[in-house]
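A single protein chain has been removed from this complex, and every other one stays in its place.
For subunit A:
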């Protein structure tokens, strides 16, 4: 360590360049560690398990304009037709589509209104008894709903009185874990929890309660409906091409639109997150490059500025390795100071981000990774200039006056 003292003193006596570099390293560390953390956060968000095989699911809108069409009856016919298309695993008319970014949610309570009781919000999907199979979500506990449970209505004139829900939702209402078989209320309409389904996401990934999902056996007849279809793996494309023809052949006074894969909807929903992730990646890369250039540039500048003293040092007995060592140690010193400041700056920045953008607290590992990365990058960046310095001949000492 005593070796660092004269290097530090020399640095201190001509400090402008070094100070700028220290600031640059500190800022880079602060931004890179926070950005890397946000990227990591976004990547795990984007790669999370939705519980659904989005690549086998697609949806479309069905709008009936014919005034004389018996919509409720036609829905039954449609489902039968769709399920008969080769390659279709199952199909349902549904109120909203999972992972689509658009959905319905509501609060169920432990007691009917007007009594006050614990409530919790859930996204809900309404369809007939084929819903669970269409989603291809496992039943973990209890029973699935049957044809007899399904309520056909025009609106909310009557409601189903059973439902399935994810365990995380049921446990939010019944923290003791004994929710199966209990009755919860939407307003004063009772719903018995008859089954617990495997984890799945609702319509929104970016939702505090994205895991709270309820499935309700109810079909409302309405001119505008959504249809969700699951195909056998690899056959979605061919099925998507057929649905319009099949449906219009049965009843032509309607429009089929927005035939879209659920995976595509998911991508649309997360486009902001992917954009942010990519922009932060570019930012990190640019910052690291600029800092590497800064380190390399200052070292090159110093090699030029110190040509004579390097030659003199060689004349006084320095080996080439001593010269490389000098530059590496000098860079270490600058990096260390920059890193110490940068750690403080990173924490402060994380604090601001936490307060203003409700981001989670910066994981210290990311600071550690980033500073290790920046240090290694600095060593690499200084190595070439240092190597050039070793080419300076000791005879410079006598040849330049």
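As a working rule, a contact is a pair of C-beta atoms (placed from the backbone, for glycine too) under 8 Å apart; a residue touches a chain by one contact, two chains touch by 3 or more; residues count from 1.
In this text, contacts and distances are computed from a predicted model.
One chain of the assembly is not displayed; among "ABC transporter ATP-binding protein", "Protocatechuate 3,4-dioxygenase subunit alpha", "Pyruvate:ferredoxin oxidoreductase subunit delta" or "Nitrite/sulfite reductase", its UniProt protein name is "ABC transporter ATP-binding protein". Residue-wise, the contact with the chain that is not shown comes from A:10, picked out of A:10, A:110, A:276 or A:340. Per the touch definition above, the residue from A:53, A:167 or A:320 contacting the chain not shown is A:320. In the complete complex, the hidden chain is touched by one of A:48, A:182 or A:400, namely A:400. In the full complex, subunit A touches the omitted chain through residues 2-3, 6, 9-11, 13-14, 308-309, 312-322, 393-395, 397-401.
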